[in-house]
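For this depiction, one protein chain was excluded, whereas all remaining protein chains were kept in their positions.
Moving on, here comes chain A:
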């Protein structure tokens, strides 16, 4: 090793010094921070000394998402090959699911989504950082990972790119970047895709790779989700364990409730996500599910009604299908767009679960109501916080009014003492 050969780290360091104070500085600083440990310390103002900075918080969420992503590779392949060759009679995880074939197909299909999402999103972040002259923020790291997991697998890459541009620019950068946005950027991207290209985002053909291309041919396959079957009052042939472990069609990463549960526990344990939001959202969805089950049991609704299939669906099974679990664990708990106060978090989470199941049942156009419910509650989160804070202020004012005498007395008692001394 001669001294003339510089390591990549050294080169980056030199570049950083070279560009210090110039326009492109944030770009090199971001690379340095992302690839290596940052060597900067806070230099102004009062600050809290903790180990979990933004980068670590983001990385923790990504770690919680990695199992879901890996699972999605296998599930994409499994759904595709099973739809073509028929579902295996005796399902065995090693023979039918965790195969190299499944993984490779899923990898080929999902990785481009991840790459486009990160590539386009980070490019915009870099451009904005350079123009506005601030450091590149880590906020997009989680968004970029969430986006490919909440879209159907056959989403064309250019659509994803357009949606990412919309979501990052309109959803986040116009508000001033990470930490300032009103709506969750990942959900803004999903909503943009949903409303701009509805044929690619809903229906019975988009959830399994190849189903769209094969429509109308003798090889046609169906990729209907469980919620889709229920919305048509149809029946499905997936067992409860299939639903729980995620061997069902759906958006790329939303299917495995089991892995999402593990990820959620990890996030709660590492104190990154709020357990209050998760618990109250689960309670909210269960309550709404119970209400609908009650309506069916009371006989207020006939079996011919178009709501019957979803209303009679067991209340707790709502958590196993569709994106509800994924949304509750990874999206609703977004610390920026969610409610900030503890009491507010309970209300916010409860309403997310409640409205999600309500939209699922009542809105035949959107069986996937979760992302819309979270967006709606993002809109109302500041209102909830405002009133929680006002309520607290009012309570303390009242307490102050009732407890006036004591401090004055002690003061008056002390004052003459000082004089005597």
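Note that a residue touches a chain if its C-beta (ideal position, glycine included) is under 8 Å from a C-beta of that chain, and two chains touch if they have at least 3 such contacts; residues count from 1.
We adopt the following convention: contacts and distances are computed from a predicted model.
Entry comment: the absent subunit's protein name, as recorded by UniProt, is "Na(+)-translocating NADH-quinone reductase subunit E", drawn from "Na(+)-translocating NADH-quinone reductase subunit E", "Small ribosomal subunit protein bS18", "RNA-binding protein KhpA" or "Electron transfer flavoprotein subunit beta". Summary of contacts with the chain left out: across A:177, A:327 or A:353, the touching residue is A:177. The residue from A:60, A:188, A:225 or A:257 that touches the chain not shown here is A:188. Those residues of chain A that touch the chain absent from the view are 132, 170-171, 174-177, 180, 182-183, 188, 191-192, 195, 302, 304-306, 355, 359, 362-366, 369, 372-373, 375-376, 378-380, 382-383, 385-386.
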